[in-house]
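Removed from the display is one protein chain of the complex; every other protein chain stays in position.
Let's look at subunit A:
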């Protein structure tokens, strides 16, 4: 299989400049340069993926390696699709992805639109706004636990100061209805700059002459925004949504450190369920099946989305 690929590589490489090349030929070089990466990905990504697919059909448990492994066929998959907890986790994930993306896109686009006014010193302030997204979500998320502490935490204090609610009753992380929002707030704080940066590139890609033409036609600012700015920046906004969507679907670190999925299982997103099943209950076969389902879901959704994105771009 690999040999055939090598031959194909060789056949497709054109004779360079009709010159006899000394040393390694171009075909050899292309193969030599690309194969290490492919081999590494095969070993660290693809082989484990196939192993996980195999495990997903068994009752294997990683904490009991000597037990006889039974082939279960599709039983794991059937159980997952009928499992209430899994569906609840998927709902929690969807809720989380929906709100973070909505908030980040709205705030991020607004910020980009304002920065595009190029006021004095905008470069400095833009860089400052970008700082949170470069930091470790785990390490910073962990610190937000302190900011959320009732009474002594800065966040709770400010909220109670502004709203007049007694500081002891602001239990961001242990209140069932507030806990999901505590995560959404940190995620939005951290990743709005990301969306902003991509939107800013979109706004800056709109050529000046289109606005000039609109101005000549006496189109109102409102009209210019809806029929020039927004449609032309749309592919960029969608790109940002795609990247954030995939990342937040996989979200693990922040949730694990802020709430650990609690209180109860109110913030248990898919990755947390997967971790609990795989590394706490040690249901390796079952969790492998869930992992495969998640992977197919992300992959499928991303593919559909990329197609839509390309359509928008072509317009």
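Convention: a residue touches a chain if its C-beta (ideal position, glycine included) is under 8 Å from a C-beta of that chain, and two chains touch if they have at least 3 such contacts; residues count from 1.
Convention: contacts and distances are computed from a predicted model.
The complex appears with one chain absent; UniProt names that chain "Sugar ABC transporter permease" among the candidates "Carbon-monoxide dehydrogenase small subunit", "Response regulator transcription factor", "acetolactate synthase" or "Sugar ABC transporter permease". Although one chain is not drawn, the whole complex shows that of A:74, A:87, A:143 or A:226 it is A:143 that touches it. In the full complex, subunit A touches the hidden chain at residues 5, 8-9, 11-14, 16-17, 19, 21-24, 26-27, 29-30, 32-34, 36-38, 40-41, 43-45, 47-49, 51-52, 55, 62, 111, 114-115, 117-122, 125-140, 142-147, 149, 151-154, 157, 167, 189, 193-194, 197-198, 201, 204, 208-209, 211-212, 215, 236, 239, 243, 246, 249-250, 252-253, 256-257, 270-271, 274-275, 278-279, 284, 287-288, 291-292, 294-295, 298-299, 302.
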